[in-house]
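One chain of protein is taken out of this complex; the other chains stay put.
Right after this comes chain A.
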Amino acid sequence: MISFENVNKWYGPELQVLNDVTAEVNKGEVVVLCGPSGSGKTTLIRTINRLEPINSGKITVNGQETHAKSANVNRLRREIGFVFQQFNLFPHMSVMDNITLAPRKLKGMSRPEAEEKALKLLARVGLEEKAGAYPSQLSGGQSQRVAIARSLAMDPPIILFDEPTSALDPEMVGEVLAVIKGLAHTGITMMCVTHEMGFARDVADRVWFLDKGVLLEDAKPGEFFSNPKHPRAQRFLADLRH
C-alpha cells in the first residue's frame, strides 16, 4: 500500500533527516513509528502525502509514485487522511462545517448527504452533540476526535497520525487512543507516530523504530518490546521504563 525505497532527505550536508529508508506498509496494516525526538518520525510520515519534499528515493502509495513530477498531488491527498498533533481544526467553522467541507467541495457531495455522514462519524467518535459547536468550545481530546472524524469524512483508504495525543492533557489521551483503536483493523491502512508504547503494543501490527533518520527496527510489537535487536532501541525502551 505504501512503500519507501531508499528515501533520503537532508538539509545541507550536515543534517540528514531521513537516511536511506526502505520499508513497506501492507493494506489494512497498523504501523506505529517510534523513536527519540528529532529522529525523523514526523518527517517520514509527512513525506507520504508530500507535505515534506524528499531529496532522493521513491515513495509509492497504491502503486503511484507520489514524489514524481507528474503526480497529481491534490488527487493523491484525497486518498490519505492526515491527523495533526495540533488538530488544526478550522476555527471559523462549526464542527459540522469542519467535517463536511472537504466532501462537499472535493467530492461534490450535497450538504444534506454530507451532514448525515458527518453525524454518523461524530457518533463514531462519541461527539454527536457537538455538531453545532465551534472548535474554541472543545477540549483538546474532543478537538482531536473531531479532527479524526473530519479525516474519515473523505473515506480515505490510508490515514496518517502525527503524534495525535502529544498535545493533549494526560486525562484526554485515553479517549483519543480509544477512537484510533476502534479504527484499526477495519480495512483502513494506518501509520501512527506516537510515544504511547502501550498503544503500540496493543494495536500495532508492526513497530518501526527510527534514530537519526535511519529505520533501525521493523518488527512485530511482541518482538520489538521483549527483544529489540538494535542497541539504540534497547536503550530507548529502557529509558521509557524509567
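To be clear about the criterion, a residue touches a chain if its C-beta (ideal position, glycine included) is under 8 Å from a C-beta of that chain, and two chains touch if they have at least 3 such contacts; residues count from 1.
The criterion applied here is as follows: contacts and distances are computed from a predicted model.
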| item | value |
| --- | --- |
| Chain not present in the shown complex, as UniProt names it (candidates "ABC transporter permease", "L-lysine 6-oxidase", "Anti-sigma regulatory factor (Ser/Thr protein kinase)" or "TonB-dependent receptor") | "ABC transporter permease" |
| Of A:Leu76, A:Ala184, A:Val214 or A:Leu237, the residue in touch with the unshown chain | A:Leu76 |
| Touching residues on chain A - with respect to the absent chain | 49, 51, 74-78, 80, 82, 84, 86, 88, 90-92, 101-102, 105-106, 134, 136-137, 154 |
